[in-house]
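Here it is: the structure, laid out below.
Shown here: the complex without one of its protein chains, the others still in place.
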Amino acid sequence: MSTPDETIIEVADLRKWFRIGGGMFSRSGVDVKAVDGVSFSVRRGEILGLVGESGSGKTTVGRTLLRLTEPTDGTIRFRGQDITHLPKRAMRPIRRKLQLVFQDPFASLNPRMTVGRIVAAPLIVHEPRMGQAERAERVAEMLQMVGLLPGHAGRFPHEFSGGQRQRIGIARALMLRPDFLVADEPVSALDVSIQAQIVNLLLDLRARFSLAMLFISHDLAVVGHLCDKVAVMYLGRMVESAPTIELFANPRHPYTEALFSAVPDPDPEVRRSRIILSGDIPSPINPPSGCVFRTRCRYALPACAGDVPPLRNVAPNHQSACIRDDLALQPAM
Amino acid sequence: MTPPPRMDPDALLQVEDLSVRFRSDTGVVSALNGVTLAVRPGETVALVGESGSGKSVTSLAIMRLTPSPPGCEVGGRVWLRGTDGRPVDLLALPGEAMRKVRGDRIAMIFQEPMTSLNPVLTIGEQIAEAIAVHRGTSRASAWNAAGELLELVGIPEPRARLATYPHHLSGGMRQRVMIAIALSCDPALLIADEPTTALDVTVQAQILDLLRRLQKRTGMAVIFITHNLGVVAEIADRVMVMYAGRIVEEAAMRTLFQAPRMPYTVKLMRSVPRLQIGGERVALEAIPGSVPDPTNLPPGCAFAPRCSHAMEGTCDVVGPDLEEVQPGHFVRCVRWRELAGGTAR
Partner (left out) sequence: MAVAADITPRESPKRRARNRALARFVRHRLALFGLGAIIVLVLLCAVGPYLWPYNDLRIDISHRFAVPFMSAHILGADALGRDLFARLMIAGRVSLTVGFAAMAISTVIGTLVGTVAGYFGGAVGSMLMRFVDAVLCFPSIFLLLALAAFVQPNLFTITLVIAATAWMEVARVVEAQIRSLRERDFALAARVLGASDAHIMFRELLPNAIAPIVVASTLNVARAILLEAYVSFLGYGIQPPTPSWGNMLNNAQEYLATAPWLALLPGLFIILAVTGFNFVGDGLRDALDPRLDIT
């Protein structure tokens, strides 16, 4: 039933608009298009990197596809089943297959609970009839798997460092052997020397469980290291998507190029010609017409202000939402 | 006040044996254990380290912004060359005189600009205030100068922006405003404490570019505190790597990246993923363990418990001194001679 190439998650034209302003009884207010038409799929054992800056909507994509907020439009399929509007009760058995690892390893663990209780929580919720002894055994096994000791089960989260806490969060997420993991900036709150530990752990666990993963990050270097394919978001839209190697070697969207060029390289001999974008990300309340990136794009033409450019195939498995085919863009390195 | 016996004649700032201890219910936190460094006019010195390495405490101690005793003890000397060329020990300065140094000779910008801006005053009022206090000019001319400063830091429509409130600005724009305030009185030294950490990469690139241009123009020295080695390679002339409240390696930027000597520096560089195309996906070289608890530092070298080169009976017993590898390159490791040639990659 589970084939190696099986598509685990498929998202089509996902939209999430938040209404702001307007009171409880008024219909006024404006829509913030946090996510505006995003599509992708992730196969078993595959890691998709979702890259973007603050305000790009990448976190909202993760939360919406886990049905933690209700999508405004679009469909979410889990192993072929449409779960977009599944009621709470029907969603419950599916929740155990879809898990989330948080950015902040401090806020995501309940400070009043022992590590054992935190890691056992999925079992308590989904397998309430499991005996104490078996539960403890599963917890011990899981703690070891993420590089902690079984004896840590009796301790409280604040007794651990940031990296260790992130391991606890990963142990909790993997307790029910999920098919799909959303990792929302799981290493950005960690010290540099610890980040590598967690990245390696995620790679290790992916190989072990053939996990499919959505890895949300603003750090292109980490994404390049970890992910099989990458989708770039800007202001709620997906502007480019390709296998990692292809994207890094041959970016086709000017925003991707600018992102690459902005990453400072820890090697003084590497000197990319730097593209400094002018200005800030526009407000999602009032995004620019046409291509959302055109206000900061150095290749923008008058035509860019017209229709919203759709994602189109520019090479096999490589899609870009730029209308210009004549650009020779700078690769990642 | 006598000048220090060995103050570098070129130095603008010379810190000697700076130590900071916090006393808390849980014990004594040794935040800084004898930091010595010098900054010359116009150069950018990067302090690199992870959380708890003491890089931010160093800057706060230089500015005398650590909490006042009895909770906190600061030891050592901080010599700053005055406008007349004579060095003054900032730690011995009376409070009033120190206030004049802050902002006037040394300015500071922080990671989170929102917390250092007053939310109920317009940015124009805040910049003009800083100018009026330090230059003693009239309100009207201070307001004018504020507009010029905003233009200098690359804020579009600077005059119109003077009347806006901080929460109307994006993170990058707020950091520009903070830089404008810091520059308002032509400081000789700017301390930038993780100024780009909270910003997106494209905005970070803008701010780094701005700082470089401003430095070229004003000739100020910069102490740049960061945990990001990429940013260091981007902006620094010299680098000090800090670990557990000590400088563990100091070198010119290129030397440090090409021939790091301290095992910690080497490991740190190898653990950072780099932007590169494809190739075999190898596991990153993680540094095992985590930074030591500052209330309970290990005896000997603080990095020894995580170091693969640590020798039992040596590294965990004797705290190594900072030794000179070659002129301008210092390392705090007893084994640096044997471990020669440890390149970053």
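Couple of notes before you dig in:
Should a chain be cited, it is by its letter among A and B, assigned in written order, with residues numbered from 1 in that chain.
We adopt the following convention: a contact is a pair of C-beta atoms (placed from the backbone, for glycine too) under 8 Å apart; a residue touches a chain by one contact, two chains touch by 3 or more.
Worth saying up front: this structure is predicted, and the values here are computed from it rather than measured.
Considering the whole complex, the residue from A:Gly49, A:Gly163 or A:Gly290 that touches the absent chain is A:Gly163. Touching the missing chain, out of A:Met91, A:Ile275, A:Val314 or A:Leu327, is residue A:Met91.
In the complete assembly, the contact with the undisplayed chain comes from A:Leu201, out of A:Leu201, A:Leu247, A:Cys297 or A:Leu329.
Taking the complete complex into account, A:Leu109 is the one of A:Leu109, A:Val187 or A:Ala321 that touches the chain left out. Across the interface with the omitted chain, chain A contributes residues 24, 66, 68, 91-92, 95-96, 98-100, 102, 104, 107-113, 121-122, 125-126, 145-149, 152, 155-156, 158-161, 163-164, 167, 169, 172, 197, 200-201, 204-205.
Just so it is clear, only the chains that are shown with their structure count from here on.
If you average the CA atoms of chain A and of chain B, the two centres end up 32 Å from each other. Contact residues of chain B toward chain A in the complex are 50-51, 156, 170-173, 200-206, 208-209, 227-234, 253-254, 257, 267-269, 271-278, 281, 283-288, 290-291, 344.
Looking at the complex, you find that chain A touches chain B at residues 53-54, 161-164, 191-197, 199-200, 203, 218-222, 224-225, 244-245, 248-249, 258-270, 274, 276-277, 279-281, 331-333.
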